[in-house]
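This is the structure I have questions about; it appears just below.
The complex appears here minus one protein chain, its other protein chains still in place.
Chain IDs A and B follow the sequence of writing; residue 1 opens each chain.
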Amino acid sequence: MLELVLGGARSGKSQYAQSRAVDSKKAVVFIATATAEDSEMQQRIQLHQQTRPADWQTIEEPIKLANTLHAQQENNTFIIVDCLTLWLSNLLARSEEICAKETQALLTLLPSMENDVVFVSNEVGMGIVPMGELSRRFVDEAGRLHQHMAQSCQQVTQMIAGIPHVIKQPA
Amino acid sequence: MLELVLGGARSGKSQYAQSRAVDSKKAVVFIATATAEDSEMQQRIQLHQQTRPADWQTIEEPIKLANTLHAQQENNTFIIVDCLTLWLSNLLARSEEICAKETQALLTLLPSMENDVVFVSNEVGMGIVPMGELSRRFVDEAGRLHQHMAQSCQQVTQMIAGIPHVIKQPA
Partner (left out) sequence: MLELVLGGARSGKSQYAQSRAVDSKKAVVFIATATAEDSEMQQRIQLHQQTRPADWQTIEEPIKLANTLHAQQENNTFIIVDCLTLWLSNLLARSEEICAKETQALLTLLPSMENDVVFVSNEVGMGIVPMGELSRRFVDEAGRLHQHMAQSCQQVTQMIAGIPHVIKQPA
């Protein structure tokens, strides 16, 4: 099953995704899209890693998410992608073309994924519209991606203060 | 029926409103509150227009929303107002007096509207509180307007990643 987990900053998204993985009893692959560009980010990444079971495989992949998921298709692994908004941010930092190409590759791949995958993503569009054109573009792209992902995923879960709130359920 | 559609940026509000209009089989009037002040905005407006059926009537009305709705009362049209936050932003750019007068005119008119109307509006108050007094005022006014609109509308729908989530249902 594919599941999209949405929520604001520190709303318990990652912890929820991890509990889903543990419950599955499967081998877990954790795909981290974060890249450590400053010390604050480095610290966040290390803190996150310490909360995860030691036997999980971690793959750092800031760009080629579809390729990385595709390579898991032969294994019956449970996959966590954490998170889509950082990935989108990495893509936009490269170029609009790479962003369009990689997001399309992901959306094209999804219907054929038979692994259980939980995609974690930040809700970023419910604040005041940012001034800069780049920020607005990021918010727009994130919203658009969430809509497409929600169509492709069988379950969509919104996290509020650590409480999962299912807004789309498997048929 | 009056319906308020709330949601973050690119959460599928406009598309949902348009699907409601198509389902109604009625003649549709689309009231656009956007004004094209820069090229980015111009582009957005054009993109939005291309997604709408050609036989819909479009009215651009950045300020006098109550008047424009009032003029539709004799026709059994389905009306989309897209969107309230841009309208509010237009009003505040004029003056506090015009803002107070026009929002009051809308709220006074609503109980007598027998057309089906879907009001689209952006959720802007769930991010960090903006620094500037003007931004804070906008966020406050938007929140207040949403509360009043939610009382006047029979249905309130929150969009999350393109998925409608009804939070107030017709009795």
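Here, contacts are C-beta pairs under 8 Å (C-beta built on N, C-alpha and C of every residue); 3 or more make two chains touch, one makes a residue touch a chain.
This structure is a prediction, so every number in the text was calculated from the model and none was measured.
J.: From the list B:Ile63, B:Ala93 or B:Met126, which touches the chain that is not on show?
T.: Candidates B:Ile63, B:Ala93 or B:Met126; residue touching the omitted chain: B:Met126.
J.: Go through chain A and note every residue touching the omitted chain.
T.: 8-12, 40, 122-128, 130, 135, 138-139, 160-163, 165
J.: Give me the chain B residues in contact with the hidden chain, please.
T.: Contact residues on chain B toward the absent chain are 4, 6, 8, 123-129, 133, 136, 139-140, 142-144, 146-147, 149-151, 156, 158, 167-168.
Note that only the chains that are shown with their structure count from here on.
J.: Quick one: report the Å distance separating chain A from chain B, using the average Cα coordinate of each chain.
T.: Spacing between the chain centres: roughly 31 Å.
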